[in-house]
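Down below is the structure, laid out as structure tokens.
As you look at this complex, bear in mind that one protein chain is not there, while each of the others sits in place.
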Amino acid sequence: MASNNEEGALWSIMGYLISGLLIWGGIGFGLDHWLHTHHYFFLGGLLLGAGASIYLVWLRFGRQ
Amino acid sequence: MHGTLNLVGYGLSAIGPAIATGLIFAAYINGVARQPESRNVLQPIAFLGFALAEALALFGLVLAFVLK
Partner (left out) sequence: MHITGHLVASGPGFVPPSTSDFNLPSIVGHSAYTTKPVVAVFFSIILISVFFILASRKAAVVPGKLQFAGESIYGFVRKDLAQEIIGSGFLAYVPFLFTLFVFVLVNNLFGIIPFIQFPTMSHVSFPYVLAIFTFVIFHAIGIKKQGVVKYLKGIAFLPGVPKFAYILLTPIEIATYFLIRPVTLSLRLFANMFAGHLLLLVFIGGGDYMLHDTHLFMKILSPFSFGFGIVMTFFEFMVQCLQAYIITLLSALFIAGALVDEH
């Protein structure tokens, strides 16, 4: 990662976080809807998505 | 007046990540200003800290809209 476009890196980090929460939270929301559970899969999906996207950010920007 | 208290709660919870992001970049800028060659070491750490703080803010946003 070139150090001169930090601004672009910050925006793409935010994009990764949003899509991680959206995708895995959405899958959890769908499972809740399907199995008639109350928000358990949704919350789990959100945590999973946040974890996965932070891992992805580390892979893209954190590795030396 | 009508609306939902969820959004007030989200507004309050967004204060935390906002301060966190400010602190992270304040420290990062300080570090780079004192020692410009440390930029390559500090940059990934700053980005990861930013990602962690930002994840909490987005978490709050999603929960504010979904939880009833």
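Note that the chains take the letters A and B in the order they are written out, and that residue 1 is the start of every chain.
Please note the rule applied: a residue touches a chain if its C-beta (ideal position, glycine included) is under 8 Å from a C-beta of that chain, and two chains touch if they have at least 3 such contacts.
Note that the coordinates shown come from a computational prediction; the quantities given were computed from them, not determined experimentally.
Chemist: Which of the visible chains would the unseen chain be in contact with across the whole complex?
Modeler: Hidden chain contacts in the full assembly come out as A.
Chemist: In the complete complex, which positions of chain A touch the hidden chain?
Modeler: Chain A touches the chain not shown through residues 4-5, 7-8, 11-12, 14-16, 18-20, 22-24, 48-49, 52-53, 55-56, 59-60, 63.
Everything that follows uses one rule, which is that only the chains that are shown with their structure count from here on.
Chemist: Approximately how many whole Å separate the CA-defined centres of chain A and chain B?
Modeler: For chain A versus chain B, the centre distance works out to 15 Å.
Chemist: Would you mind writing out the residues of chain A in touch with chain B in their complex?
Modeler: 1, 3, 6, 9-10, 13-14, 16-18, 21, 25, 29, 39, 42, 46, 50, 53-54, 57-58, 61-64
Chemist: Within their complex, state which residues of chain B touch chain A.
Modeler: 39-40, 43-45, 47-48, 50-52, 54-55, 58-59, 62-63, 66-67
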